[in-house]
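Taken from a larger complex, these chains appear in their original positions, while the remainder are omitted.
Note that the chains take the letters A, B, C and D in the order they are written out, and that residue 1 is the start of every chain.
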Amino acid sequence: MGGATFIGAAENEQDAKVVLYGAPYDSTTSFRPGTRFGPAAIRSESFGIETYSPLQDRDLEDFPFFDSGDLELPFGAPDRALEMIEARAEEILFQGKIPFLLGGEHLVTLGAVRAVAKKHPDLRIIHFDAHADLREDYLGVRLSHACVMRRCHDLLGDGRIFQFGIRSGTREEFEFMRAGHVVTEPFSDATLVEVLDSIPPDAPVYLTVDMDVLDPSVFPGTGTPEAGGFNYRQLVGDVVRICGQLNVVGLDNVELAPSLDPTGRSTALACTFLRECLLALT
Amino acid sequence: MGGATFIGAAENEQDAKVVLYGAPYDSTTSFRPGTRFGPAAIRSESFGIETYSPLQDRDLEDFPFFDSGDLELPFGAPDRALEMIEARAEEILFQGKIPFLLGGEHLVTLGAVRAVAKKHPDLRIIHFDAHADLREDYLGVRLSHACVMRRCHDLLGDGRIFQFGIRSGTREEFEFMRAGHVVTEPFSDATLVEVLDSIPPDAPVYLTVDMDVLDPSVFPGTGTPEAGGFNYRQLVGDVVRICGQLNVVGLDNVELAPSLDPTGRSTALACTFLRECLLALT
Amino acid sequence: MGGATFIGAAENEQDAKVVLYGAPYDSTTSFRPGTRFGPAAIRSESFGIETYSPLQDRDLEDFPFFDSGDLELPFGAPDRALEMIEARAEEILFQGKIPFLLGGEHLVTLGAVRAVAKKHPDLRIIHFDAHADLREDYLGVRLSHACVMRRCHDLLGDGRIFQFGIRSGTREEFEFMRAGHVVTEPFSDATLVEVLDSIPPDAPVYLTVDMDVLDPSVFPGTGTPEAGGFNYRQLVGDVVRICGQLNVVGLDNVELAPSLDPTGRSTALACTFLRECLLALT
Amino acid sequence: MGGATFIGAAENEQDAKVVLYGAPYDSTTSFRPGTRFGPAAIRSESFGIETYSPLQDRDLEDFPFFDSGDLELPFGAPDRALEMIEARAEEILFQGKIPFLLGGEHLVTLGAVRAVAKKHPDLRIIHFDAHADLREDYLGVRLSHACVMRRCHDLLGDGRIFQFGIRSGTREEFEFMRAGHVVTEPFSDATLVEVLDSIPPDAPVYLTVDMDVLDPSVFPGTGTPEAGGFNYRQLVGDVVRICGQLNVVGLDNVELAPSLDPTGRSTALACTFLRECLLALT
């Protein structure tokens, strides 16, 4: 039961438009770790869902994507781990495919964004999350999950990061938003349509989804649950809209910590959500 | 604490209008088993709720129903188990009472429907579920929880099954719906009023509720949680409406797997939901 | 990780406007105990949240409150426990501060209300709960969590208690409401604005929040989960409104039972909710 | 699955030599509560074991015992609860039967011992436990699980209580032992044979087994696990020997807290242990 790849994955990489790659890494997690088991759980539990999406009326079997498995990342050495993620993302981009990263903690996004931004210097990031992740440093460490969007801002500059659902952060982080360095819609996705319309359809976009943007009632399997989040349909709807309207050149789903949810429904949701993301990219 | 029957059950069967009977069976469950413990958990935890429903302003103490306990079903022999369920349902029907089945996996519904359809050949089924359950077979097995509505369709023919909340299935199952063999409202209960109005008030109706039609956030204790479901009030409202408007001659609540929800709230919800169903039948 | 006081608490009591005090007591709990661990869990897990509230744009660091720790209450002796709680509340009131009680089971509220009502005989109580708590006695015991609001009514008389969210109780309890002894909005907070407008702005108000007023999907960590409750934003919004409009002279948050929710999100929510309550009192 | 009585219990009380009665009470538990669910769990899970004991080559089906169910005890009122337990034990003794109490916390033993000591003033107690339970009071409360053997000593006087396996207590409790008020074999059962030989074979004996005398590795389902305890065979062997050699006129098994052991093996062990105790009494 359960296999080594996500359900419906193609046998070989060649024809795939999208390539999944896992980063089972959580060494900088400051609260409850466990996201390192995310990618394996998603693959193994994916046999419990269907390949068909009634919502999009599409089937993974018609859509060639490849699952290239997990990177073997060294624990306790974030610099090296990020380099390995960046290198893998570059390989996938070089083949003209879309790299789709499965975390792991949110820090792993930085490796992928570095690779994508190298190829697409005018990159925008659309960011769903409960937490701002805009700290300058966390206990003196700059390569931390709590700083990942700040590091992306270092790379891309003002006005390139669009955040939705943020409902936790320090006063300094919210001041950073209000100063206009990033564009943030706190709590909700109320301005999503306007934001999407403000981005040229062919501009390269990186989509990063911290699964904890969902309400903890629908997604308890994450290290830092924050009440007052999105429901499942809302998030799927947003992603389908983004992928349909914009030019998504890289993306990730991060922060599933399977063992924190003994009911298993967070992993099950992550599987159907991944299916919907994949089908939305067609 | 907790007893051998559901809270408020009558001492004897004679005056009861409704008779509960349990089918602690889950041998064909393809993913995570555990529904066999559903009926016992509902009885044992029912002491934690009240007999009074503020919603309906009715009390179980005024409403004579009987709890006849669980059938002792053989594991790994679905044919025999279904025969035993059918026989028990026939006994209850013969006494002029309404058989109310507590599952167990969804396959047990087939036993009850066989008995009810024998007495009422013009039977309709109203079906709440996250999953279509319309497969022709599952890994070569035709008596599987994943096929139970297809087997009911074999029995009743086109246009007799009305589904609500379905959000998972194969492409083939959704094509079966679209071909009109069954009437399906996917994802929601948007068309419930129209459907009810289309059924003659005295036509016999079997109501089957797979508890996983609820969103996994409100009902995580089930083997195959599927995000994007109903909330509790919505489901109770629908059932109260159905029982008030139509002629319900048999019904069931299935697929509670208590141990998959360590918080115990799925069982607690199943108890209050059962109370509301019983009170709605008056 | 985690400390002996709630995050952001002042070093000394002197300048504090609000004083937290814990009552880790659950001896009369009739179903699943465990609320005794509530206050300790809230303190220990509070290091996982921020001191800043984006909702209210306020920070605990600007707001002097003191955390005076837990009372050491004897198990199995409710009379004595209530006396100790009452005495502690009186001390805090005597210093001109607002006593903020962390339960523990709901019975502990009675100790606090006795102290506050002694100082403010014209006290009103605003009560959020899933359960009416209006029984005359429970298995012959009058000092029970199931009777706490009835004991408050004994103290304050008719028309002083305003209940929201109640969705469980005996027929007798609902008749007690309908007879007008208390003012109850069952299931919801639909009439909150009217109720608040009916109370003079300077009239002393005690606010008691049984966390199980929240839907079990958002707050499973409680002994008697009852489906069909409030969501998080709704409850926070109500509390902010109450504290902003009325003269809250004492309050409590009760009935968190941390170990009943292995995902830990109930405790996390209780932490952010406590932060919002504290900030709303400024 | 699971029923209302322990497996193999007789249909009626008349011919029974032993009568089971449950005291689902844990209001004075100072650490982790949950023993209130012990008796119900033992009954419900007993269907998973056999009625036959290969060790004793005896079968419950040949041995008439009756299971009279649980007392409905008020939470938070230990005086009243103990009176009810005492009254029930007296009834059973009056019928010339052996009362066999299922706890609940260890305090419940006091109710049973009071009844037995009234009939047999020369009573001895054999006590298996990890904890001395000899405190004069606990946080000022004298009716506490931590004081139960001290209360029995108040009743019976010096030299009547024989303890085995004790490995936790205050310095004062161990001084009380060393002063000779009770006869204690700490850590082990090394002197069991000598102790048994020192008791006249027809002297009335009450046997109280706090299941936490077992090592937490074999019995984790208890509120205060203490490393370094007995294994299962050792405890069963001791009980078989005691019941074979002495005149046991009352007994109990207490302190199972089923939900503290999610593997369920503590309850399973409690079931087989109860079977062995019952068969040893023939």
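Observations on the model:
In this section, contacts are C-beta pairs under 8 Å (C-beta built on N, C-alpha and C of every residue); 3 or more make two chains touch, one makes a residue touch a chain.
Just so we're clear, the structure is a prediction, and the values are computed from it rather than from any experiment.
This structure file shows 4 copies of a single chain, while the whole complex it describes contains 6 copies.
In this section, only the chains that are shown with their structure count from here on.
Shared contact partners of chain A and chain D comprise B, C. Equivalent interface to B-C within the set A-B, B-D or C-D: A-B (over half of contact pairs identical by residue number). Distance from the centre of chain A peaks at D, each centre being the average of the chain's Cα atoms. The two sequence copies chain A and chain B touch through a face in which the numbers common to both fall below half of the numbers used overall.
The set of chain B residues touching two or more other chains comprises 215, 217-218, 262. Chain-to-chain contact here is organised irregularly, matching neither a line nor a ring nor a star, and falling short of all pairs touching. The list of touching chain pairs reads A-B, A-C, B-C, B-D, C-D. On chain C, the positions that touch chain B within their shared complex are 31-32, 166-171, 174, 186-187, 215-218, 220-221, 224-228, 260-262. Per the touch definition, chain D reaches chain C in the complex via residues 26-30, 32-34, 36, 72-78, 80, 107, 138-141, 143-144, 259.
The touching residues of chain A, when paired with chain B in their complex, are 48-52, 54-55, 57, 59, 215, 217-218, 231-233, 236, 262-265, 268-269, 272-273.
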